[in-house]
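What follows is a set of notes on a single structure, which appears directly below.
With one protein chain held back, the other chains of the complex are shown just where they sit.
After this line comes chain A, so read on.
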Amino acid sequence: MTDAIHDDFETLTSERLQSLFDASDYVAEDEITTTVLLALKLGRPLLVEGEPGAGKTELAKVLAAGFDTDLVRLQCYEGLAAESALYEWNYTKQLLAVQSGRDGDERSVFTEEYLLERPLLRALHHSGERPPVLLIDEVDRADEEFEALLLEVLSDFQVSIPELGTVDADTAPIVIITSNRTRGLSDALKRRCLYLHVEPPSFEKEQAIVRRKVPELDETVVAAVCGVTERLREESLLKPPGVAETLDWARALTALDGVPTDGDHPLTATDIRTTLGCLLKEVEDVERVDDETMSALLAAAETSSE
């Protein structure tokens, strides 16, 4: 069992972590900073739940970039099995080795040489200076059986390979597990993790995010963009826009040269209509934006940019 915490994390402070987030333009409140700090110091996996587009995956990327280490990502999906997540034997290579009778010896073909490492094992076997960030993304998409598979990895940071033995991590990787809460996760999995629920960002936080991520956009347009998105979320939409959609839209507006930035009318109905596809991803949602809703959106844009 591995419980070694990397030295850098043992002496890590919340100020240092916050500056790391700042350097990556990741807007994190104290709650996020404290919880991530705890996960790093205690060497426990961090289960991050929240609405899609709330920045859960981004958190892992930022940590990997901030600590200058590798990001090992395991995207979960229905039917995800051990062969795709843990390891697989390279049967072709094994077969060739057996057939060729290389060197005439009787060496086993169940050695690391014939092992294909998949993300979980790769994260444990990492040989870099700092432990990697293991991102197990959207774990709620995977089957419940897959959660059971994760338990050994998450509690002991080891993988048992029947033909080979147990593979331990020298230092515990930084494990970030994300979930969109489309289904409840098992108690066993939750018990092994610290928990962080990422709330949808407030208007001010979203403004700060857009300002950092799309610095070329005028301040008044940033406020208008966030105002429109916030107003749009009040509508009963099939898929309300998240922060990722706001950022997409902000970038799209930047790409369009015709956006006026005189402050009086930061956005026009045409701007919104032509770029609505960045915000709304369902045809029913797009059709809901009629003239009345458009007026409300424009009013929200003006109010926010004042």
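Here is the rule we use: a contact is a pair of C-beta atoms (placed from the backbone, for glycine too) under 8 Å apart; a residue touches a chain by one contact, two chains touch by 3 or more; residues count from 1.
We adopt the following convention: contacts and distances are computed from a predicted model.
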item: Undepicted complex member, UniProt protein name, chosen from "Cytochrome c oxidase subunit 2", "VWA domain-containing protein", "SirA-like domain-containing protein" or "Membrane-flanked domain protein"; value: "VWA domain-containing protein"
item: Which of A:L42, A:A65, A:L151 or A:A244 contacts the chain that the document leaves out; value: A:L42
item: Option from A:I176, A:L196 or A:A250 whose C-beta touches the chain left out; value: A:L196
item: Among A:T34, A:Q94, A:Q158 or A:T268, the residue in touch with the chain that has been omitted; value: A:T34
item: Residues from chain A at the interface with the omitted partner, ascending; value: 14, 30-31, 34-35, 37-39, 41-42, 44, 47, 49, 185, 187, 190-191, 193-197
